[in-house]
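Coming up: chain A.
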Amino acid sequence: MTAQLPALQVAIPLACAPLCVLFRVRFVPWLLFVVAAVGSLVCAALLAGRVASEGTVRYAMGDWRAPAGIEFVVSAFNTPVLLLVSLAATVTAGYARRSVAAEIEPRRRRLLYACLCLTLAGLLGLAVTGDVFNAFVFLEISSLATYTMIAMGQHRRALLAAFRYVVIGTVGAVFVLIGIGLAYAVTGTLNMADLAERLAEGHDNRALQAAVVFVFVGLAVKMAVFPLHAWLPGAYAEAPSVVSTFIAATGTKVAVYVFCRFAFTVFGAALVFGVLRIDRIGLALAALAMLVGSAAACFQQDLRYLLAWSSVAQIGYILAGVSLATASGVSAAYLHLINHAVTKAALFAAAGLLVMQLGSVRLSALAGLGRRMPWTFAAIVVAGLGLVGVPPTAGFVSKWALVTALVERGMWPVLVAMLASSLLALVYVGRIIEVVWFREPPASAELEPTQSPATPASMVAAIWFLVLLTVYFGIDPTFPGGLADAAASALLGSGGE
Partner candidate 1 sequence: MIVVDVMSGVLLGAGALFALSGGAGLLRFPDFYTRIHAAGVTDTAGAGLILLGLMLQVSSWETGVRLLIILLFLAMTSPTAAHVLAHAARRDGVPVWREGDERR
Partner candidate 2 sequence: MISAVMVALLVTMVLALLRAFLGPDRYNRILAINMFGTKTVLFVAVAGFLFGRPDFLDIGILYALVNFVATIAVLRLSHYEELVSGRSGGAGE
Partner candidate 3 sequence: MMTFVLTNVTLLVILIATAIAISRMRALYEATMLGALFSLVTASLFVLLDAVDVAFTEAAVGVGISTVLLLGVLALTRSREAVTPRRRHLPALIAVLLAGGALGYASQDLPAFGAADSPVFSHPITGTYLHQSQEDIGIPNTVTAVLASYRGLDTLGELVVVFTAGLAVLSLVGPPARPEETMPRADFHLADYRIIRIISGILMPFILLFALYVLFHGEYGPGGGFQAGVIFAAGFVLYGLVFGLDKAQRVVPRVALRILVSLGPLVFIGLGLATMLLGGQFLDFDVLDPNHPEEGQHLGILLVETAIGFTVAAVMTTVFFSFASRGVSR
């Protein structure tokens, strides 16, 4: 059965989705999501083990050999993504039961779980596929399910945010599709390895250059790179807490992986960074994203919007690492991708818990609550320090790696932007701490202790698991570091695959 793992990786969550819709018993949809998440985590772990010992694993769908059929490729460059996505799903599954019960009306719950399964399947498929059109199909599945979940948010604003994301995201997906179509017209193949072989020369082909631009602009929308980030804050902040926890950890991260995959193993670094100089544009946008995202986060009045804007900045860090196109840069980007995913998931999960207990996470409503809810706020503070990059959190390790990579290439302006952005991060995290611990609670809005519902242990456990993981990765970064290094060398080393 181990030979079938790559297919099972996607098939398990995909099969759980229609089952969620079919069963009406109350807890079954949740259980199915747990099965999907744990099943994919097991598959990912086993696959990671196999890749570490045997190298790249290929799987031919329908037993049709690669260019004719679709193949799944598992290699060092996507095992971290598979692990990250399925781990995030598993933690979310633990968090989901109480959170969904509190936030979503009963009629919609099984639809939400079905969409969670679909998003999971889509993201995993996007990570594992070795075929460009198949990647587009999985991109569509995950995006469509995400739009639906965002629209289930509690306020009417969620509908607006979802609509905005639908419009922008669809344009992005169409751009990716146009790019894939152009690449097909130039090569006659959709298989990534085959494409890479046929694109090794002929870099002055204008159709090919346009293909690169279209694919990357489309992916930039999905990654929420700076000028195309407009959908992100609303989408993350208005979605149900489970959803923002899950997609903040995975959505943009998988898009970054796909970006790397296209840049290094499909179009080739020589074309993307050598001829078209995407690296300069990437670095410039990354620097802008860091500054704008962090600055905007400082001015937010709502905790979840603050976190969402900080994500815009963090995408900048990751993009900067990728755009360096050096082994150390890509490795740092992967490391930051993992660390930031864990940290941001912890923060959104904690914010979700607050929403459930207080009804609002406007900073003014949080004043002076630090002593009443020490555990939740302690989690927010530790994870927040991770965002700033204070040792011994994971954020410090990956930012340090990024700084080293930037210095190596002498990218001083980006380095300055990064430091400035970290200082701004200190400002907005400091603001949370100040409001929560050092401000007096407003007398009028004082809640009686009995009024707030009991804290569900499963949610707290999920939050603290993520927080402790952040700290652990900060103290002992060998595991994520090893994965990131292997990924970077797999991407940069062997050109074709």
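In picking the candidates, the idea was that all candidates are chains of the complex that A comes from, given by their letters.
The rule is simple: a residue touches a chain if its C-beta (ideal position, glycine included) is under 8 Å from a C-beta of that chain, and two chains touch if they have at least 3 such contacts; residues count from 1.
Everything quoted here is computed from the prediction, not taken from an experiment.
Engineer: Touching chain A in this complex, which is it: 1, 2 or 3?
Structural biologist: The touching one is 3.
Engineer: What residues of chain A sit close enough to touch candidate 3 in their complex?
Structural biologist: Against candidate 3, chain A makes touches at 4, 7, 11, 14-15, 17-19, 21-22, 59-64, 67-70, 107-108, 111-112, 114-115, 118, 121, 125, 133-134, 137-138, 140-141, 144-145, 147-148, 151-152, 159, 175, 178, 182, 184-189, 198, 205-211, 213-214.
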